[in-house]
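Inspection log for the structure reproduced underneath, given as structure tokens.
A protein chain is absent from this complex, but the other protein chains hold their places.
Chain lettering (A and B) follows the sequence in which the chains are written, and residue indices restart at 1 in each chain.
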Amino acid sequence: MDTLTCLGHFLTSRAVIMDSNKVVENIYLLVIVTLISVLQNAFFAQKVEKECRSQNTQTSSFERVSCANRNCMDAYPTFLAVMWCAGLCLNQAPAAFAGVIYLLVRQKYFVGYMGQTSQSTPGYLFGKRIIFFLFLMCLVGIFNYLLLRYYGSDYKEHVQTIASAASTLLLLP
Amino acid sequence: MDTLTCLGHFLTSRAVIMDSNKVVENIYLLVIVTLISVLQNAFFAQKVEKECRSQNTQTSSFERVSCANRNCMDAYPTFLAVMWCAGLCLNQAPAAFAGVIYLLVRQKYFVGYMGQTSQSTPGYLFGKRIIFFLFLMCLVGIFNYLLLRYYGSDYKEHVQTIASAASTLLLLP
Partner (left out) sequence: MDTLTCLGHFLTSRAVIMDSNKVVENIYLLVIVTLISVLQNAFFAQKVEKECRSQNTQTSSFERVSCANRNCMDAYPTFLAVMWCAGLCLNQAPAAFAGVIYLLVRQKYFVGYMGQTSQSTPGYLFGKRIIFFLFLMCLVGIFNYLLLRYYGSDYKEHVQTIASAASTLLLLP
């Protein structure tokens, strides 16, 4: 029994060492997308600050940039929460891919907002399709977990493959 | 020693397979509440967009909806952070329960804000009691961890039971 306890300690300590890298392994794509989104936020904030300083010349330009930034920031926590939940519940690769596409859509929305209001009125919402896709991923991941828990059948691998394949559909315009 | 190494690899690989489902096991209620909150955010945003399009008829209506939405969005990251911390540090069930009640309070706040301003001025803050409860849960969870670390006494089970019981007190009006 002494050997067993010793082995237990050995394995537990090894698990602790492995754990930190295992955590990073499961989220590193999500972290990368989060970092890109932070860079984009900084870019938006820079635009707002620049317009804020030269406010006296054109107030409408400042208002447009400020409004675009606020709309983006309003949706940001929702996006982060859904992306991380989808990545943790199902698979990080399609979630991160959808996140990158969301950031591209957001960039287009922001630039379009700053342009002439006559030609581009992007409305309040954007990226609905991507948020919906991430939302579905979360639902499928939780449904799969509940299936595993109460019926013992695990379809995670199949579901992950389907999610990866379906994420390419987001590339459609 | 060869058997030991082999056993180590076997157990580690098994731990990795189990790990993904174990992560979901500890957070799935929190994810469900987050998904409901995302649905609610989408509902709020839909309301704002609808008022934004029919802006020319009643500007005061648009301003009220927009203001209610902004107040809700201002508090959203704080709510998410506290709920997830409470769920991770102590127990997900009472945290998710408090989260659901918070969403109900938020819905009532938003609907009340859209009504006649004379009869309903819900102010800037809402759901203070629930945030405070989640805050306390975090504190207790961290305090319990520090107790475990420095004194070796683990009251987690008792504390979890107390938190579950206390969360029903949030139902009081």
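Everything that follows uses one rule, which is that a contact is a pair of C-beta atoms (placed from the backbone, for glycine too) under 8 Å apart; a residue touches a chain by one contact, two chains touch by 3 or more.
Small disclaimer: the values here were computed from a predicted structure and weren't measured.
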item: Contact residue for the chain not shown (choose from B:I36, B:C52, B:V105 or B:L139); value: B:L139
item: Touching residue (missing chain; options B:L39, B:V111 or B:L125); value: B:L125
item: Missing-partner contacts on subunit A, residue numbers; value: 4, 7-8, 11-12, 15-16, 19-21, 23-25, 27-28, 31-32, 34-35, 37-38, 41-42, 45-46, 48-49, 52-53, 69-70, 73, 76-77, 80
item: Interface with the undisplayed chain - residues on subunit B; value: 7, 10-11, 14-15, 18, 22, 26, 74-75, 77-78, 81-82, 85, 88-89, 123-125, 128, 131, 135, 138-139, 141-142, 145-146, 148-149, 154, 156
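The rule we apply is simple: only the chains that are shown with their structure count from here on.
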item: Where subunit A and subunit B are represented by their mean Cα positions, the distance between them in whole Å; value: 18
